[in-house]
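All protein chains of the complex are present and in place, except for one that has been dropped.
Note that the chains take the letters A and B in the order they are written out, and that residue 1 is the start of every chain.
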Amino acid sequence: MSSTGQISGEFFLSGDEACAEGALAAGCRFFAGYPITPATEIAEHMSDRLPEVGGTYIQMEDELASMAAVLGASWGGLKAMTATSGPGFSLMMENIGLGLMLETPCVVVNMQRAGPSTGLPTMTGQGDMMQARWGSHGPYSIIALSPASPQELFDLTIKAFNLSEKYRLPVLVMSEESIGHMYEKVTIPTREKINITPRRKPNVPPQEYLPYVPDDDLVPPMAIAGEGYRFHVTGLTHDERGYPIMTAEAQDKLVRRLVDKIEKNRNAIIEVEEDGIKGADVVVCSYGISARVATVAIQRARALGIRVGMFRLITVWPFPVERVREIAKNIKAFVVPEINYGQMALEVERAAAGRAKTILIPHMGGAVHDPETILDAIKQAVK
Amino acid sequence: MTTRAKQSQIHVIDERCKGCSFCVEFCPQHILYQTNETNAKGYQVVRVSEPDKCTGCGMCSRVCPEFAIYVETPDGKQ
Partner (left out) sequence: MKTTAIARIGAHPLDEYLRTDRLPHIWCPGCGLGMILGTVLRAIDKSRLDIDRTTIVSGIGCTGRAAGYVKLDSFHVTHGRALPFATGLKLANPNLKVVVFSGDGDLAAIGGNHLIHAARRNIDMTVICVNNFIYGMTGGQLGPTTPEMGRTTTSRKGNTEKPFNIPYLVGAAGATYVARWTTAHVRQMERTFIEALQKKGFSLVEVISPCPTYYGRMNEQATGLDQMRYYRYNSVVKHFANLADVDISLDGQIIVGKFIDIDRPYLPAPKGENGK
């Protein structure tokens, strides 16, 4: 992976640009995408920068093709990525499912905008969170991260690539227009300081290699095309040889592994940011831009002497059920601001299991919350 | 006079044959025929009526959709 063209230092970048640079820093050398507000600037940046690092940019004819090309490129041996928004994200679902079934490392960035449908293309939203978890068909598990700043978009895109290689699946970066189009300082470390997870290569000679014999962490080493492993992979339910096996037994064995390889490693995957949880009466649970807006409300509440904590989701999937359940025991309520009509709030409520109330602060999209609405809810909650 | 050694030998993999008789139709020498002998799946397998007439052209193995027939010729398998 050539490092020519790799940059480092302090920059003033939009979230979109920071995301693209994060991908390059992570070793991404292939981008296939389709223009869509508010993610287009990622593609634009990649179309300039990828050739500089010896990579390939291709603009495909639609998002179906983009996602398929990303999978093909990953099996061709490259770290590959696409970026889109709600409408494109919906079109990508089937091939994200193929990526899960073939266990293909890649990254899909969703710069959310206000939906449903065409909605408010240039304005922010967080309404695709459940689609991120369940958008494709069938039982599966997936990893999704939610950055709250251009810097985090840089950092979490790297993390997304690393997780996608470690657990061999598409990893989603669920951001929003407000962060994608926000300009802030972004520090890009020198190459040596960036930890990059390489692809897990087979540890047996080609004649003995079977594409889906897992290691202990349930993740199989991955051969790529053109190296003589002469493997077969299929979207059909398959066994360890990669052969299609049309039985319930093969389905049980495969699907359990595909889910367990994420759920059994959740503690290593999950990342949250906690502030003032100890001794809090109420905890604001949020992610992305809504978490930033909530910090204003939290400061105001604390100024009024209210003991309020902050629980920010950095990984939204898998959801930190255990930790939320634990916090729920000691507080009155979770206050959940998000720019939709209740999605992650459902997870918070499920995890709290009635031990604490869950107060959704919805916003239908097109703008961020007014901190006062969050502050009012905090005040209500502690009454 | 053709000596046995120079002769082409037709081989049938009975278990793969599905009795479609493409080979019977396309053999230029018309020396293949469908028998009443069936394989495990009940397909009537093919045999050669006059092996000496086989020219080793390999048409049978080319039109066979099942990889069930091939010809061993003096200069390798068709």
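To be clear about the criterion, a residue touches a chain if its C-beta (ideal position, glycine included) is under 8 Å from a C-beta of that chain, and two chains touch if they have at least 3 such contacts.
All values reported here derive from a predicted model rather than from experimental measurement.
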Touching the hidden chain in the complete assembly: which of A:Gly235, A:Gly276 or A:Gly342 does that?
A:Gly235
Kindly state which of the options A:Phe30, A:Phe89, A:Phe161 or A:Trp317 is in contact with the chain not pictured.
A:Phe30
Footprint left on chain B by the chain that the document does not show:
9-16, 18-22, 25-26, 41, 43, 46-49, 51, 59, 61-68, 70, 76-78
Those residues of chain A which, in the complete complex, touch the missing chain
30, 32, 56, 58, 60-62, 64-66, 68-78, 80, 94-95, 97-98, 102, 224-236, 243-244
